[in-house]
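Scroll down for the structure; my scribbles are underneath it.
One chain of protein is taken out of this complex; the other chains stay put.
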Amino acid sequence: RGRAAGTERGERLARTALLGWIAAVVLGLTVLTVGSYASERRVSAAIPARPPLEVQITANQWWWDITYKNAVPANELRTANELHLPVGVPVKVTLKSNDVIHSFWIPSLAGKQDLIPGRVNDLLLLPTRTGQFRGQCAEFCGTQHAHMALDVTVEPVASFRRWQQAQLAPAAPPSTPLAQAGHDLVMSQQCASCHAIAGTPASARFGPDLTHLASRRSIAAGTLPMTRGHLYAWIADPQGVKPGNNMPYIGFDSAKLHAVVAYLQGLK
Amino acid sequence: MLCLLLLPEAALAHAGHDHAEAPGWTLAPSVTLPLAITLLLYGVGFARLWARARRGRRAMRRDALLFGLGWLVLTASLVSPLHEAGERSFTVHMIEHELIMLVATLLLATAGAGSMLLWGLPAAARRAFGRLVHARSIAAGWGALSSPWVATALQAAALWLWHAPALFDRALASEGWHVAQHLSFIVTSLLFWWTIARADARGSAGVAAFCLLITACVGAALGGLMALSSSPWYAGYAAMGMTPLGLTPEEDQQLAGLIMWIPGGIVHMGAALVILYRWLKPGEERHAVSAE
Amino acid sequence: MTGIARDGEALKGAELEGRLDRTWRPAPGLWGWLTTVDHKDIGRRYIYTAMTFLILGSILSVAMRLQLARPESGLISPARYNQIFTMHGTTMMFLFAVPVMEAAAIYVIPLMMGTRNIAFPRLNAFSYWTYLFGALLLWVGFVLNVGPDAGWFMYTPLSGPQFSPGKRTDIWAQMITFTEVAGLAVAIELTATILKFRAPGMSLNRMPLYAWAILVTSIMIILSLPAVALCSGMLIADRLIGTQFFNPFEHGDPLLWQHLFWFFAHPEVYIIFLPATGFVSQIVETFTGRPVIAYPAMVLAVVATGFLSFGVWVHHMFATGLPRLGYDFYTAATMAVAIPASIQIFCWIATMWLGKPRYATPFLYVIAFIVTFVIGGLSGVMVASVPLDLQFHDTYFVVAHFHYVLVGGAVFPLLGALTYWFPKFSGRMLSEGLGKLAFWLIFLGFNIAFFPMHITGMLGMPRRVYTYPANMGWDGLNMLSSIGVGVIVLGGLVFLANVALTLRRPRDAAPNPWNAASLEWAAASPPPPYNFPHVPVVRSATPLWEQGPLPVMTGLRVDDRELLITTAIDARPDIRYPSPEGTIWPLLSAIALAALFIGSIFTPWAVVIGLAPLGVAFLAWFWPKGSPTAEPVIE
């Protein structure tokens, strides 16, 4: 009896406490929801709706096709896998996909946003400090999802302008006989049927633009750092470096490889 | 109450119907007259029954309070500037509809106002009504209508049909159609809440909860489609451009959909939980003491 | 009515039990194994099969952790790795978690309700075989290197005809059809059993909380599984007969897949979690020696969780470019789920506080559950916020979050429940020493493996990558995670050894070794084929804690399978109902169905041709057997 009465009392107390507990939880969640709302607004309010700079990024299995929009078509800058942004300048990134769903994510700059075939998404960015960052596809997109990175450089406006000017220039012509041989190989073999190199007959859009390949930090969407050896390895055996990717094995012998790499290294 | 009735006169004096100005009160007799008559009937009926009642005055007071609140919310949504604002913003219009279907009619239905209104009628009319109700065909029709399943289907049909672009635009364009729209929302949701309350009282709590669940889904589906849609459905609102809330027409519609979906769903879920709670309550203490 | 044997004063004790045993026992030998419709046989094999898939799924996770232990590891190729993580997710969600929760209910619920078999027992047998064939299809495919590789979520268009040619995705989608048929069948059986087969007096408000959890779960399965069945059907149609549901260039939309998929897959988390809360409630009641406090609040919390879980699927899609206005609504709705969850947690803790806890192994799992689940719940509240989620989404933070929720919230209670009901299943008590050792290894290993993932996620490591670059600050944490998985494996092995060693001992468990209060403990351990010699009667929510002998009702037939149907709410005795005999036709129907489904991967005509054998098998299944005089006849 006595124990039963004690239990009764305890139970009543616990029930009162339960009400208090529910109230506290509801209050806490309300605060968090409002906080979430406020921070979402603060993040988006920092950026004007129509920023001066617009970059269109089209995702492909497994690389990024990047176009800096310009009212003058000749001044539209096209590059791949490396994004340069001026510090302190708001930018609108337009996101599209050519094949499957990918997700654009530069953790140091903003949250992620999906690139969905048939849809166009936007992401507003405001880089606030200079530096080199890494972006990466965040939605599983097939075999080489792991190697779909994006090099990002946030730099002062002046150096961004310099970069932009350099990138707008057509590709450097081959400077040595070896590079010339490489140039001829690139134009005559399969390379030119997928890649574009401005100022040359190569103008296909199935693969990354190579006009200023050698100026980039890495090869194959962040798979390998840009060195002569890695370029060599990549062209000799793309499926060994990044299994499953869409670059075919060409079958250059070592002399031809040397020539092609010499040409590509000149594409600063 | 009286001052509330006088207020709109004053407001009307200032507000026109130009969209650039602040929305004004709606005093069309097609709206105000039925509201006033209902209140009058209830008042008379209440006074008559109060005089006769020996016991149960507490319940009467509670019902009268519920009725009064429901009537106020209904009147506020139909007559106050909210109504006119709803002709410029879909979101505000949705708030008006939700107030009617989720708050006003719920309060009115739980107030069990039928007998009061009946007693408000003159004796002869009351007897005539009684004969009418007991006529075989009407009783059968009423029997079918008072099933929670039928009421759920009717309310769902009213909700979906009126949100078809052709019909909604018509309601926006013409006051007569607009009244018909609101009337069908009021009637179907009143019927819905009434059958739910009755099913609960008669021990069919499971049926009542299930119908609430279906209704939540029906509203959520429509609201969800609106919330996820990126094109305005209704030409009437699309033509107006930015709403007074500073939203584009598609954003206005998304917000309206969200209001139908999430707060609407919460009201239906809450009602189902209340029913369930009342049903679980008895027997709660009947645990054995642990045999240790 | 003469000549019909019934239990009662004249027929009780050993003679009754012998005659009931003859009536209810499955046929002997292999034939009996193939034809049984006893819920305990089916439930046990369902549990064994699902636990086998837990082991297989865990082996896959060990493979992944070996690959991820070091950066740029070449142990597993990307193609194989993608298959492995797809198979891990698919196996754990579709072949382990949902089936094992249904399996435990198939075994326990009829006993807990005080009846002799589940409703629709032949459907139950059919459901097991269908599940088994679907699971085998997937795993045989994987072993033959045609395992799916587009993720367990199968986002279109990656899984569509253009980007996933071959049969891999077809196998996945058809496996969904199998498990959907099986899952829905069990959900309907359990709903009917809980609502109609309860012991007299067990009104809904005296029903054990586990039964409430299973009732709500079953209804959720009924409402949500059609969504995944529909979208996997659309996917297979896109792939095989050229429909355009998800093709953005022909008016279709890849996001349609995500909406339908998450409309199922978000409630699925609660389909896994709610039965686990039921386990916890039963274990807390038994090991604190008092009922869980605030019973109505607990029931409402379960119902509200079920309801809310259908409103928040969109929070898996914050990054897809949804209209921004909705964000705060989705955030609020998602956070609202925390309210019923916290009510339950509070009630359990308060019950422990007020009761006298016994720290046996099942109770340890419950404490581990509370700790882990609260951490998982808090990280869930974090990802409910859109600005945070846009950073955490698809990173290891989310991996950590849902493993805390699913392993902490469902697997720990499941292991506790298996330990708790083991004497009922087998008639033997598991060793407490080995049980506690396994518990500590699993609990510590789990936290070593998964806690660091919160940090790797915050450091920016995305999910579903087969490797990662060095020097990102992720190396050490990944190594730690891999070590943790090793510790879990050790714990799992101890758990299995405990089971194996115990099963070799003679039976020693009493009917109610833990002094629990619910009806399954009134049956012998293990229960005979007929469960209870007489129909038990319930006078409170804790019937076995009542003083005096167990009240029972008599008068069911002994020479024929018969059980009692009661009214849905008050559980008043209503109808004596015949329960079917064992038969081979559910198995043959499942084989016919499997032939149809698997054939349809290769040609749509298999659907047409396969209908004939299926029709014959169903006809033979449903056609009444025996002479009609066995039942009352209307003349």
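As written, the chains take the letters A, B and C, and residue 1 is the first residue of each chain.
As a working rule, a residue touches a chain if its C-beta (ideal position, glycine included) is under 8 Å from a C-beta of that chain, and two chains touch if they have at least 3 such contacts.
Please note the rule applied: contacts and distances are computed from a predicted model.
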So one subunit is absent here. Using its UniProt record, which name fits best from "cytochrome-c oxidase", "Dihydroxyacetone kinase subunit L", "Autoinducer 2 import system permease protein LsrD" or "Coenzyme F420-reducing hydrogenase, alpha subunit"? "cytochrome-c oxidase"
Missing chain: touched chains present in the view: B, C
For the chain that's not shown, point to the residue among C:F263, C:W348 or C:Y530 touching it. C:F263
Looking at C:V146, C:A568 or C:A595, which makes contact with the chain not pictured? C:A568
Given C:V37, C:L111, C:M175 or C:I188, the one touching the chain that is not displayed: C:I188
Even though one chain is hidden, which residues of chain B still touch it in the full complex? 164-166, 217, 221, 224-225, 228-231, 291
Where does chain C touch the missing chain, residue by residue? 1, 6, 8-9, 119-120, 184, 187-188, 191-192, 195-196, 200, 222-223, 225-227, 229-230, 234, 237-238, 241-245, 247, 250-253, 256, 259-260, 263, 511-512, 515, 521-522, 534-535, 537, 544, 546-556, 564-565, 567-568, 573-578, 615, 619, 622-624, 627-628, 631-635
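The working rule: only the chains that are shown with their structure count from here on.
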Inter-chain centre distance, chain A versus chain C - centres from mean C-alpha coordinates, in Å: 40
Note: chain B sits from chain A at a C-alpha centroid distance in Å of 52
If a residue has to touch 2 or more other chains to count, which residues of chain A qualify? 7
Check each residue of chain B and list the ones that touch at least two other chains. 289
Show me the residue ranges of chain A that touch chain C in the complex, using the header's touch definition. 7, 10-11, 14-15, 17-18, 21-22, 25-26, 29, 32-33, 35-37, 39-40, 43-44, 61, 99-101, 103, 105, 107, 110-114, 116-119, 121-122, 134, 136-146, 149, 222, 243-244
Quick check: in the complex, which residue numbers of chain C touch chain B? 203-206, 259, 289-291, 295-296, 299-300, 303-304, 307-308, 310-311, 314, 322-323, 325-326, 329, 332-333, 356, 515, 517, 539-543, 545-547, 568-569
Can you list the chain C residues touching chain A in their complex? 77-79, 82, 149-151, 155, 157-158, 162-163, 248-249, 253-255, 290, 293-294, 297, 319-321, 324, 327-328, 331-332, 335-336, 338-339, 342-343, 346-347, 350, 353-354, 381, 384-391, 393-395, 460, 462-469, 472
